[in-house]
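Note that one protein chain of the assembly has been removed; the remaining protein chains are unaltered in position.
Chain IDs A, B and C follow the sequence of writing; residue 1 opens each chain.
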Amino acid sequence: MTYDFRSDNVAPPRAEFLDAALRSCAGWMDAYGEDSITARVEDMFADIFEHEVVAFPILTGTAANALALAQISNRFGQILCHRSSHIYLDECGAVEFHNPGGRLKPLNGEGGKLDVDHCARALGVIDDVHQLRCTALSISQATEMGTYYSAGEVGKLAALAKKNGMAVHMDGTRFANVVAASEAAPAELTWQSGVDVLCLGATKGGAIGAEVVLFFDRHQAMDFKRLMKRSGHLPSRMWFLAAQLQACFQGGLWLESARHANAMAARLGAALETGHPIVPYHPVQTNMVFLKIDQATRDYLRQQGFDFYTVEDEKDGILARLVTSHATQPDDVDRLVDAIRCAVHNAA
Amino acid sequence: MTYDFRSDNVAPPRAEFLDAALRSCAGWMDAYGEDSITARVEDMFADIFEHEVVAFPILTGTAANALALAQISNRFGQILCHRSSHIYLDECGAVEFHNPGGRLKPLNGEGGKLDVDHCARALGVIDDVHQLRCTALSISQATEMGTYYSAGEVGKLAALAKKNGMAVHMDGTRFANVVAASEAAPAELTWQSGVDVLCLGATKGGAIGAEVVLFFDRHQAMDFKRLMKRSGHLPSRMWFLAAQLQACFQGGLWLESARHANAMAARLGAALETGHPIVPYHPVQTNMVFLKIDQATRDYLRQQGFDFYTVEDEKDGILARLVTSHATQPDDVDRLVDAIRCAVHNAA
Amino acid sequence: MTYDFRSDNVAPPRAEFLDAALRSCAGWMDAYGEDSITARVEDMFADIFEHEVVAFPILTGTAANALALAQISNRFGQILCHRSSHIYLDECGAVEFHNPGGRLKPLNGEGGKLDVDHCARALGVIDDVHQLRCTALSISQATEMGTYYSAGEVGKLAALAKKNGMAVHMDGTRFANVVAASEAAPAELTWQSGVDVLCLGATKGGAIGAEVVLFFDRHQAMDFKRLMKRSGHLPSRMWFLAAQLQACFQGGLWLESARHANAMAARLGAALETGHPIVPYHPVQTNMVFLKIDQATRDYLRQQGFDFYTVEDEKDGILARLVTSHATQPDDVDRLVDAIRCAVHNAA
Partner (left out) sequence: MTYDFRSDNVAPPRAEFLDAALRSCAGWMDAYGEDSITARVEDMFADIFEHEVVAFPILTGTAANALALAQISNRFGQILCHRSSHIYLDECGAVEFHNPGGRLKPLNGEGGKLDVDHCARALGVIDDVHQLRCTALSISQATEMGTYYSAGEVGKLAALAKKNGMAVHMDGTRFANVVAASEAAPAELTWQSGVDVLCLGATKGGAIGAEVVLFFDRHQAMDFKRLMKRSGHLPSRMWFLAAQLQACFQGGLWLESARHANAMAARLGAALETGHPIVPYHPVQTNMVFLKIDQATRDYLRQQGFDFYTVEDEKDGILARLVTSHATQPDDVDRLVDAIRCAVHNAA
């Protein structure tokens, strides 16, 4: 038996998504996103975000981020991001490739989060022909450490960006977990705080594979479909992605999945924090828990059937990363807590 | 009622593909193509092609072509292709974008097909630093005119390519139709004739959206997965693409779909050729029929509920393009034939 | 003894350019084009072109063309050019490399010249997301065949371009020869006829190495200096290029060089046309003469010390290309005419 805490994308998709896709598949449909299902997606998101949106379904988060940033930055554009961000570390240079001549500029910041000070210092001299110009700022919401930005924090970063002529991108592959955790309105966390484009994920919430790029200003979306086509991301049966988005966002499935995943991480975090020698390394705010446990403990847990990844922290070395999902069961969490206690006891 | 002859990708996917995908989705699975379903795909294609292959499932034909060509060409690479080819006309520059510094060189050739003479003349001077070097040759099988290359024709083109140090790519989005029509073995049409990489389609045969890039030499596939990741084409639940490929190619579904589509085109072609004033413009070899009919006739057909695209022929102006698929019904074809007869009669 | 008819860029630079450069080099000067010599260049060209210009000195014609086209086209831009143009055949893909995602679209046309019909047919469907958009048109003035466009011809092409939202580029590496030959005003041949950006050469007229990119609309030049910097074309001692431009264009040196070169080609052309069995293949309009002479004749001429290149004509095979320059002497031309007569006599 394996208990899988590796990532929310190794979990099985929720049955609801496959059902929705099956039902949606009704007959001859216009290709390349001109179909009726894709057409309805924009209205749905306009309701959720209380604002006009232009929406582009897309297969993967990497594609969504790279194309969205290519769209809002430019050929001399420097994109500020956190040094731990997925776009910088885990997308094989997709952002730079899709925006030739551009560059990601990695910045420091506590808990995986950008802060206004580091961003302000990174702006440099705007009219120096020898330098790339800062054109965009990318916020990971939630961060790779499982933390998130409050609407106020997003607003401050975006204000700095806007004052300096920069656009604001949000990598929202786990945006659902942030909404579920913060109870802030989607609008508040995005356009009301200055976000120009949101890459919103359904995959980690249980879709087979579907994300959506949302622009809050129609003018910023011009030619985006050409960017998609050119990168091979305009499937003829686009409606299959749109149907998954509907299944996810039309009812409350996205928040239900996220709340469950968050609750499982909270259960794990709380159990460890109560009189336990190993406490979570970062604040447990969404669906990830990081533990500073040694090689022997990690080996023991894996022998007991718990699967997980490690990440390297600059100061403190290797951390175990435990990710929960819509499919994580309370019992699995409790078993993990027991196993950790056991490992600690053995070591003592 | 609409009778849709626009493209094989507006037809509904075959139920078998959705069923297969549903059944495949069994639990926690490794992400990014490390799962067991994807692993089995290579053996399946090795059987079909009677040769070791390295196989990469991918969402769209545009992505498959662009990445395959980026892989086998290089930063100074000129890729010979037919001037009517999909990669040149209908992929928004994807090939060039994914292979920065490379170029597609469009060539003439009868019936949408490259020929050895035009290719040989296009080679230029190989060691001239002022010129791009010819590094690859791309064959569309079937062509955009619905014609196809015999194994012998492929072999001659590939021999020229090899003699000049070039790699050979085959855009096989409708490769199934060619196998069905020619009754040649897949091996014969590809590696035995000198093809290095085949982009093989399942989408036009009724999959929701799944193609596969097949390399016949392991060394040519190095780092291809990084190309996929960088372009956002490494979905975490890759198995969903692999499951569709299994459904398509494991049994004979791919050939069954193709035979049916071809038969429907043949039925249309034959009916027109028999004592009919409007005969197919190109030989009807796979699942496309081109008709030189005037604006009034096209309008009439559309009023009668027949939907189709037009293409522009260099010499003869606008042609109607009628595409059949796994979902085209004999009755639809017969109705179309009647309508054409009727239009001609009206005009006379 | 060698008589060199290979190209105007193998001729020695005129002494005036080196003298000017020496004299200009007076002391500490601001780097990267902020110096006083570079500053004066714009006024000089404004006088010559009777219009405000923004001017960027640059080392080579390839760089000038590639950067100018990168500036006026864009990431989905298709640039119409003649299939014989230097940017398509002889710059190793520089235009496409410097404009990632863009493409050169090679067109047919008599005598190396684009015509309105071919261009109009190449425009395609502007709002089709599957296609690259036509964004620019590139005119070689003079052409690679030594012919040139009248102001009226430029105007017609530019009008078509403008009507379709395209910008107009002129590759004027031999623009001096056209002005000298046509006696049209520089203004007439450029902005008055709709040209947006001119890449104007001094190198082929005898500078060591200096071209200039001239924009006739300040807004189109935005960020161009960053394009130069990024491609390594912003030398710290930019004034050395500017000084050569001054030497060339301040007095009449550019036209003097061009008139002489044209006269030498005319002398050759006229001698051949008078009762001679071998007449120039293309009209001799500037400083190039093309001859359809066989291998034996070419060998004979080379044995006699005449050096020249060959080009391949699509219809008629290999042609000898004879280029004259500021340094070509009348005696050299006469010797060449004699040698050709002799070769023909031998063959008879």
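One rule holds for everything that comes next: a contact is a pair of C-beta atoms (placed from the backbone, for glycine too) under 8 Å apart; a residue touches a chain by one contact, two chains touch by 3 or more.
Predicted, not measured: the structure shown is a model, and the values here were computed from it.
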Full-complex contact with the absent chain, from A:A21, A:L114 or A:V129: A:V129
Omitted-chain contact residue, chosen from A:L18, A:I37, A:I72 or A:C92: A:C92
Hidden-chain contact residue, picked from the options A:F76, A:W191, A:F290 or A:F306: A:F76
Those residues of subunit C which, in the complete complex, touch the missing chain: 2, 4, 6-7, 9-13, 18, 21-22, 25-31, 58-60, 62-64, 66-67, 91-94, 97-98, 100, 203, 208-209, 226, 229-237, 240, 327
Absent-chain interface as seen on subunit B, which is shown: 32, 75-76, 100-101, 129-130, 133, 223, 225-226, 229-230, 234
On subunit A, residues whose C-beta touches the chain left out of the figure: 76, 78, 89-93, 96-97, 100-104, 106, 129-132
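In this section, only the chains that are shown with their structure count from here on.
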Chain whose mean Cα position lies farthest from subunit A: C
Interface residue overlap between copies subunit A and subunit B, same or different (over half shared): same
For subunit B, residues contacting two or more additional chains: 91-93, 97, 100
